[in-house]
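Missing here is one protein chain; the remaining ones are kept as they sit in the complex.
Note that the chains take the letters A and B in the order they are written out, and that residue 1 is the start of every chain.
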Amino acid sequence: MGRGGATTFQMDLANADCILIMGSNFAECHPVGFRFVMRARERGAAIIHVDPRFTRTSAAATSYVQVRAGTDIAFLGGLINYVVNSERWRDDPFFREYVSHYTNAADLVHRDFQDVAELGGLFSGWEPEEGCYDGETWQYEGHCRVVQVDGKKQPISGLKSGQALGPRAGSTSGGPPKRDDSLEHPRCVFQVLKRHFAAYTPEMVEQVCGVPRERFVKVAQSLLRNSGRERTSAIAYAVGWTQHTTGPQIIASAAILQLLLGNIGRPGGGIQALRGHATIQGSTDIPTLYDLLPGYLHMPSSMKIDDTLEDYVKNEGGDGGVWANTRQYLVSLLKAYFGDAATAENEFGYQLLPRITGDHSHLPMFVKMHEGQVDGLFLMGQNPAVGGQNAGYQREALARLKWLVVRDIFPIESATFWANSPEVRSGKLRPEEIATEVFLLPGATVAEKEGSFTNTQRLVQYHEKAVDPPGDARSEAWFMYHLGERLKRHYAGSTDPKDRPIQALTWDYPTEGPHREPVVDYIVREINGYTWAPTWDARNQLVSYKQLEADGSTACGCWIYCGLHGGQNYARRREKGDGYLSTRWAWSWPSNIRMLYNRCSADPAGRPWSERKKYVWWDEASGRWTGIGDRPDFPADKRPDDPGDPAERGLARLAGDSPFILKPWGKAWLFFPFGMKDGPMPTHYEPWETPVHNLLYEKQERNPMTQRWDVPGNPYHRIADPDYPYVLTTYRLTEHHTAGGMTRFNSWLSELQPEAFVELSPELAGELGIENTGWVTVTTARGEAEARALVTRRLRPLTVAGETVHQVGFPWHFGYEGLARGGIANDLIPLVADPNVTIHEGKVLTCNLRPGRARADGSAR
Amino acid sequence: MITPGRAYGFFTDTTVCIGCKACEVACKQWNQLPADGRELTGHSYDNTCELSATTWRHVAFIEQFDRDRFEGLEPPAMVEPWGNLTGSEEWSLPGQRWIFMSDVCKHCVSAPCLEACPTGSIFRTEFDSVFIQQDVCNGCGYCVAACPFGVVDVDKEGDGKAHKCTLCYDRLKDDMQPACAKACPTESIRFGPVDELLDRATDRVRELRQRGIPAYLYGTDGVMEEDCDTSQLDGLNCFFLLLDRPEVYNLPPVPARPSVNTGRGLLATTVAALGLTAAAFLAFASDRT
Partner (left out) sequence: MTQPPAPVRHQLRPVETLPAERESRELRRRPPQSTPPAPPIKPATWEWYIPIYFWLGGISAGAWLVAAAEDVAGEGDRAVIGTARYIAVGSLLGGTGLLIADLGRPDRFLNMLRIVRPRSAMSLGSWGLTAYGGVTAAGALLQAAEDGLLGRRSSLARMSRGWVGRGVHLGGLPLALFVGGYTGVLLASTSTPSWSRRTGTLGPLFLSSAVSSGVAAVATALELRGRLGPRVQRRLARAEAVALSAELLLALRGRAHVADLASTRAEPLSDRAARALTLGAGVALPLMLEGGFARGWGNGTERRRKRRGRLALRQRPSRRKLGLVASGLALAGALALRFLTTREGIRSARTPADTWRATRPDEAEGIY
């Protein structure tokens, strides 16, 4: 939907009439948020859980649908197809009204666009030599994507669009898209979409997903019945959707479905992205990612398009909506980074920013490390020896570093791999031959330091320090601050231009206490933004990102957080309120808005769609948008009938019925003219490793743009590989957290799930002679992992295209340290990733099983 | 406001429990109880298995899936979890379900453990809960055999004394609700004055029954389930809303009050004593010269 977060807030789930939970084990992984699902259920909502396994979420749901892992696009595509062809959708004018005003359904697509059905699994624009798409034909009719280089425009298709190009890069020339409001034009998005998904019939869903068609139709009918003026449905997902070679496209399918059903931006609707770690949302907002700057600004690439600030701003913010002010955001960020060293003359220090030369995300980085190209690594709150894909490979990579700093709260596997890993036990690695110098530095835990969490609904909540950290344990802020101080001292006299950024960095956080702990409140102030002045006393906090200037008079660490500390630290606010909006409980970005795109909760004329589902509406008397309490996510005084001015930039360009203020023309996308590397619409590809062939495309069975690493130590299985006949999926348990650093060292949690286990059906266990609680070894070409068998009817074989497919589940929490130990599921998983965000495919692969323990040498064969 | 002199307890609604075990952990943490350190049991996700001297809350996991739930019958074509509580959706046979029940000391109104305790270590608090005074208990273990629910146990490896849920006596005195109830994300465990809980529970049962769900209350003497009767204990201050018969949750359908046997047993023994004394005296007297 254009923003890296959930469109709504979890309390709002209680208002849903139907909740589709798919690709998430909501109850087990987000138990606190799940209370709102339970509340919805108690109010009569249908709760549908679609998952390969019957989980604690399924147990609490009103319907459960067992699905083959990795076939979500087929299922969602089936829903889309069912919905647009249903009587209800055709007969209720609501759907058409919502879709034609709030989405790009009416826009006409490029004349030369060709769909997968015509090209056997590929969209038009495929360049076999490059292995990527030229998205020219994915544009609207008459449109062209251009980039600005040296102030001059040129078509983007001339550029090789590798990883280094941000998905938003460039702008579209050609003015507002051509429209057909009747949605009948054969090339209008709606018709293209309808044709695209026509093949996704209930029969196809049954054949591909292994879901009996009646079950599928029931789900579709449930969603339809519970969408409309009076009713809304929500969708919740998490990493059961993202960790696929088609992950982003699965989520795109959900967005399309919700838009078609008119469920976005309305109470009880939306898409709930259930994010992971307590502040994983915060760590993408203010990113720990290699390709983003704070506030989802893209890191400049080494390509010519980002050579100057001028070009960067044009190319990154070129397309209207809120992004049109990219210059203000970036200049303020640079001012916060470099202070007085950022001037209009030196492009505010733009040239001090590093440039991206390629994909440096986790997997490629570890491949480089394995190849010996990385000297040192900081692991701060991460445990790739257990959580990383092909974990054995990643441990070997760690063993090729010169130095490794692990800042953690326990001696985790990544810090002890040189002593206790399966490779060392099997003799494959010998401690005396591992040259890596490992520094294990104790971190302070949450309760031992002050700071904030940004949760899944963009809510920034502050926590105070309860106790001092023990011994040498220090907070991350302390560590980073003092590391920065030392680096600055170290490079102070350097004349090497590459040391300039460190010299120019402002590093003026006040400190306190015996350890000179930086005062976190000042970091929050910097994130919020202030009027630039050399000293803290003279800096005035900003209250809104709209105050940001491009002339260097404001500094702001993260534009979307602007307002967080506008006068007071709003993240500290604790007014319970009504328990629904509770707008005085902490602060959510942007501008404390709880529900994004909430303009959609009113009809195009600005009236609530219904009394039951009213949220934000146009108040003619005051000439403003108003509502039940949340802030309108829309220019407050833009009339619903405002035609917008196509000649203008930014929000002024948008018409009054264009709620999606991050999109160039304010309309949500059912068809993506740019932004996705692997196609303008989702389509069903089989997972990288799959026991069956693709029923739709004979030639192009898997995502053509899958990122693969054909390196030693990372072999793949073939499609329908007879040596690896079973589907393996990995997942979490309530009782443990991720790679286990925070739970497997805790006796109370460890006793609840004391050792690794593999879940399988009695049918499969019977076939293989595996007994409940007996040992079982799971093998793939990458390695093997042993665990206890948990034989349960919660898993059952599926019938896929007439054949029996067994699915096996392996929680991936366990490792070789701590109290609860066992085989590492990630030792089995290949390095393979989706093209858009380089997310691994940890949720589905193929494997084999045998009763008994793993071989001592840990070898795959 | 938690007021001394009022009876408090739990109403545990198993239909909203999601088996997260937060209550179990919260209890261990608040009371600083050691982990039992078991191995994988293979019993669903239940690896702590039972209430014990060091586990005062225990979440039971009950997997019921068609073929073995309905022996000999084909699995229903449409499989739905039990949880169809909506009424808005079609409600089909409960052929497939995974139910959870967070078990705890029942704080019986006429508590067998209390009645059995020879030291007076167990007493009723001002919150009408059943509490073991640790400075009095001598670990005789009689309460263990007396409890009809297998709740209390003597910590043989540890301090040798009997332990069980305290209804967070220490927290109640500070006007805080019990740790387990506080931690429960879905309000499956509701803490409150028993009379209010009973009202709420009755409403909940009515609501569920109207939706066609076979709910009933376990642990009250107003019998709502014909086979189930806890009146011998005059009711339980911690009572449960259940969907299946009590045995499925490992609860006795008709828990007895063992102390009633004491009088009967002593009477029979007295008769026997008289008989044996008479016989012995006769046996000895017959030799008198």
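The working rule: a contact is a pair of C-beta atoms (placed from the backbone, for glycine too) under 8 Å apart; a residue touches a chain by one contact, two chains touch by 3 or more.
Quick caveat, the model's predicted, so the values are computed rather than measured.
Peer 1: Can you list the shown chains that the absent chain is in touch with?
Peer 2: Even though it is not drawn, that chain still touches B.
Peer 1: For chain B, which residues reach the chain that was dropped from this view?
Peer 2: 4-7, 41, 43-44, 46, 49-50, 60, 62-64, 68-71, 93-94, 109-110, 112, 115-121, 123-128, 136-142, 144-156, 159-162, 194-195, 198-199, 201-202, 205-206, 209-210, 212-214, 217, 219-222, 224, 226-227, 234-237, 239, 243-245, 247-256, 258-259, 261-262, 264-266, 268-269, 271-273, 275-277, 279-289
In this text, only the chains that are shown with their structure count from here on.
Peer 1: So in the complex, which bits of chain B are touching chain A?
Peer 2: 16, 18-22, 24-25, 28-29, 34-42, 44-45, 47-48, 63, 65-68, 77-89, 96-100, 185-187
Peer 1: Enumerate the contact residues on chain A facing chain B in the complex.
Peer 2: Per the stated touch rule, the residues are 17, 27-28, 31-32, 34-35, 38, 41-42, 44-47, 54, 56-64, 212, 214-215, 222, 733-735, 747-755, 757, 772-773, 788, 790-794, 819.
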